[in-house]
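Presenting subunit A:
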Amino acid sequence: MKLAAILVHLNPVAIPGALLILIGLWGILARQNLFKIAVAFSILGTGVNLVILSVGYIRGRTAPILDGEAAVASMTDPVPQALVLTAIVIGLAVTALLLSYAVRLRSGGGGSSIEVHGDEKW
Partner candidate 1 sequence: MITAILTRVGYALVSLFVITNYGLLLIGSMARISAKVQGRVGQPVWQPYLDIIKSTAKRNSISHGVMFYLGPVFRLAGGVGTYLFIPAVFGSALFRNFSDSGDLLLVMYFIFFGQLGMALGASEGGHPYSAIGVSRGLAQMTAFEVPFALSVIAVAIQYKTLDITAIVAAQQGGFLHWTVATNPVAVVAALIAFLGMSMHNPFSVVIAPQEIPIGPPTEYQSNLLGMLQTNRAIFNGAKLVLYMNLFFGGATSLPVMVIKTFLIYFINVFVGQAFPRLRVDQSIRFFLGAPTVIGVAGVIIALL
Partner candidate 2 sequence: MVNPLYLFAASLAAAFLLPLVDKLGRRASLALVYLVGLAWLAAAVSWLLALVQGGVAQDFGTAGFMAPLAIVLRVGLLEAAGVLAVAAVGLLSAAAMHASLRQAPAGGAMAFLMLLMGLCGVILTRDLFNLFVFLEISAIATYSLIGFDDRRPALRSAFKYMLAGGIASALYLIGVIYVYRFGDTLNLDLAIRAPGLAGAAGNAALFFLLAALLVELKPFPANGWALDVYQTAHPGLAAMLSGASATALLLALWKLLPLFGTAHLVIIAGSGLATFLAGNLAGARQRYTRRMLGYSSVAQIGLAMAVLALGTLFKLGSELFLLAVAGGFVLNHLLAKTGLFLLSAAFEQAGLTDAAGVDGVDVVDTVDDAAGASAAAQPARRLSPLALAVAGGLVLALVGLPPFPGFWAKWQLVQALADRSRWWLIGLILGGSLVEAFYMLRWLGRLVAARGAAPVPTLRLGAGLLGPAVAAVALAGLGVLSGVFGLTGALDPKAGSTLASLAGEPWLWAPWAVAAVLFLLDWLPGWLKGLLALGAVAAFAWLVQDRLDGLRQIFAIMLLGGGGLFIVAALRKPGSRGGLHPLLAMVTLSLGAVLLAETRLGFFFAWETMTLSSWLLVRRGQASRQPALSYIVFGLGGAFLLMVGLAAGGFDSAGAWPSGALASWPFLLALVGILVKAGALGLHVWLPGAYAEADDESSGLLSASLSKAAVFGLFALVLSRGIPGSLSISLGAIGGPWLWRALGWVGLATALAGALYAVWQEDIKKTLAWSSMGQIGYIILAFALMDQAGWTASLYLAFNHFLYKSMLFLAVAGVIQRVGTRNMYEMGGLIKKMPVSFLTVLMAIIALSGVPPLTGFGGKWLLYSSLIAKGWYLEAAVAFFASGVAFLYLYRLIHSIFLGQPKLNQSGVREAPLALIAPQLLLMGVLMALSVFPKLLLDPILEITSRVFPPTLGFSGDALVSPLGYWNGTLTMIVTGGVFALCLLWLVINLRNSQGVRQFNIVFAGERPLRPETTHYAWRFFEPYRQAVGGLVRSRAERFWVLVGGGVSAVGGALRRLYTGNGQTYALHVVMYVVVLYLVMGVVL
Partner candidate 3 sequence: MSDKHSIPGPLANEGLPLAERGLFCDAPPRQYQRANKITEAFWNWARAQSLWILGFGTGCGAIELRPLMTSRFDMYRYGIQPRPTPRQSSVFVIGGYASVKTLKRIVRSYEQMMGPKFVVALGSCTINGGMYWDSYNTIKRIDQYIPVDVYIAGCMPRPEALLAGFQELKRIIRAGRGEGQNEYARKFEWYKANQKQVIKDWNMPDYNW
Partner candidate 4 sequence: MKELITSLANRYGVRDWKDLKAGQAACFVDSGRLRDCLRWLRDEAGYAHLSFATAIDQLERGVFTLTYALRNHERGHSLLVHSEIDRTRPVVDSIHRLWAQAWTYQREMKEWYGIDFPGSPRVDEEFVLEGWQGPPMMRRDFDSLAYSDATYAERPGRASSDPAEHMKRELYPEEQA
């Protein structure tokens, strides 16, 4: 009964977002393969984006497109969506760089495991 109420109040976009963030973090911290880490970053980024979207998401409202019919009052908040676009772009850039560096690191003879790339320390 109560559980159901809580479940109802949960934001259906934020929950998967949070889950994805956690999965992403786990991937970053626990996977040793450089490429898998890059993928984990993508997952993390996606999760964050979902969370952002969830803030603008309002139950029962329409997409924030001004096409003359829908009133502004019945729209979801457009700002987060705009932000997400930017975030996605940036995430893309980061992912691309990560991957390219991973490639260069591996092709340089170091292997794909992050553990072997730790000569600088202390």
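Points to keep in mind about this one:
Going forward, a residue touches a chain if its C-beta (ideal position, glycine included) is under 8 Å from a C-beta of that chain, and two chains touch if they have at least 3 such contacts; residues count from 1.
Selection rule: all candidates are chains of the complex that A comes from, given by their letters.
Note that the coordinates shown come from a computational prediction; the quantities given were computed from them, not determined experimentally.
One candidate among 1, 2, 3 or 4 touches subunit A in this complex; it is 2, while the rest do not. The part of subunit A that touches candidate 2 in the complex is made up of residues 21, 24-25, 28-30, 32, 34, 37, 41, 44-45, 48, 51-52, 55, 79-80, 83, 86-87, 90, 93-94, 97-98, 101-102, 104-105, 108, 110, 114-115, 117-122.
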